[in-house]
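Left out: one protein chain. Kept in place: all the others.
And then subunit A:
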Amino acid sequence: MLKRTLIASLLLTGTALAQEGPLVITNAELHMTSEDGDVIENGQLVMRGGRIVAVGANVSQPSGATVIDAGGMPVTPGFFVPMSGIGLTEIGAVQEANDASTDNEALSAALDARDGYNEDTSVIDVTRAGGITRAYVTPDAGGTLFGGCGMVIAMERGPGSIMEGCIGQVATLGEGAARSAGGSRQAGIAMFRRALEDALLYDEDPEAYARSDHHNRLSVEDARGLAPAATGEQLLLVDVNGASDIRRVLSMKDEYELDLVIVGGAEAYRLAEDVADADVPVIINPIANLPSNFERMGSTMEAASRLADADVTVAFYDTGTGYTHNARLLPQLAGNAVASGMDHAEAMRAVTLGPATIFGVEDALGTLERGKLGDVVIWDGDPFEVTSRPLHVFIEGEEKSLENRQSKLAERYKDLGRGDRPFQYRNR
């Protein structure tokens, strides 16, 4: 997996100005205080300059610090959504407000989520109120094999929220690829290989590639877009679910030098050892248990737990409304994974350090360790419980508002009395 530098993660200037003085959270049940997922009861955490500067059971309190008493409640790293269309889809069924995918077959790998990103999307505030501080945002590989490259964002509106741009190419294999390749998996794989070969050719000699005029080749733009993934410099996130298809993808990882991530991975647990040996992380929907098609015949809610048991790096995402608008429900996914056999600390890792590691930002995010960015959430109960909510959300050491369009609407219509003025004048 790629490792990114800490310097690159400090791009959030302008949107999240770090708090001036130190901020101390006391009386906290601190989670993920190490890579091993350690929990410290009655701990303290100090943030300054946008980063965690001290954490533990006996931390000396700096003078002039703002103090927040967590009242014994859980304090966790901000949660990290590993797969979403946040900022690309304001409204799913409104074409003008949905830039997640294209029907234009002329371009695929060349697309860049940054070019479609709406930094003012209302989804950000809603998601942050759920305790999510980071997300990976990617185009969909809708009707094409490749969808373009995605990025890590901070859950904050504005131009500075893109933390790492164009760090992973997204692709679809299995049934999805068969559909876009003309009806067969063989065609999907053949096209996939040809695209990788084209990208490698481009990488070797861009000018020669541009001069060649072979039919059915990737366009110059797509070849350029795919080249970093084809050479293993960039992540390749492949949506694939069936055991047979996953086996084929793993073999291509070896054949080429792919920095592979499996997305979906409904049956990945059936070859968990192979996936672990190949050091391939899996971004999985832990509640998908329906045999809705043949490549998902083995879907089970225990899949995530079995992968984690085999030491596969796991992160959770949802494919329904939970993909973008309800990405805030990540804690519920984790809770259900626990109910299906996963260790609580392991599930905590899957919503924090797991995705940070997958996207190469584990030096900056994912645990409550000294030196990491101050993405911290104080909860009013077990974060995975459906009845728990965040009380305070910090991004890079600064407390963020939990207000959003939805909370404003609820406040506006809480009292349906006629009042002095129409609803449109209230709670503006």
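Operating definition for what follows: a residue touches a chain if its C-beta (ideal position, glycine included) is under 8 Å from a C-beta of that chain, and two chains touch if they have at least 3 such contacts; residues count from 1.
Going forward, contacts and distances are computed from a predicted model.
*Asks:* Refer to UniProt and select, among "Chemotaxis protein CheW", "Fe-S oxidoreductase", "Amidohydrolase" or "Molybdopterin cofactor-binding domain-containing protein", the name of the complex member that is left out.
*Replies:* "Amidohydrolase"
*Asks:* Using the touch definition from the top, which of A:G335, A:G374 or A:G397 touches the missing chain?
*Replies:* Answer from the full complex: A:G335 touches the omitted chain.
*Asks:* Please pick, from A:G182, A:G320, A:G371 or A:G419, the residue that touches the omitted chain in the full complex.
*Replies:* A:G320
*Asks:* Kindly state which of the options A:H31, A:R128, A:R185 or A:R270 is in contact with the chain not pictured.
*Replies:* A:R270
*Asks:* Under the stated touch rule, tell me which residues of subunit A contact the chain that is not displayed.
*Replies:* Per the touch rule, subunit A residues meeting the hidden chain are 89-94, 123, 243, 267, 270, 287-294, 297-300, 302, 320-321, 324-326, 329, 332, 335-336, 338-339, 384-389, 406-407, 409-410, 413-414, 416, 423.
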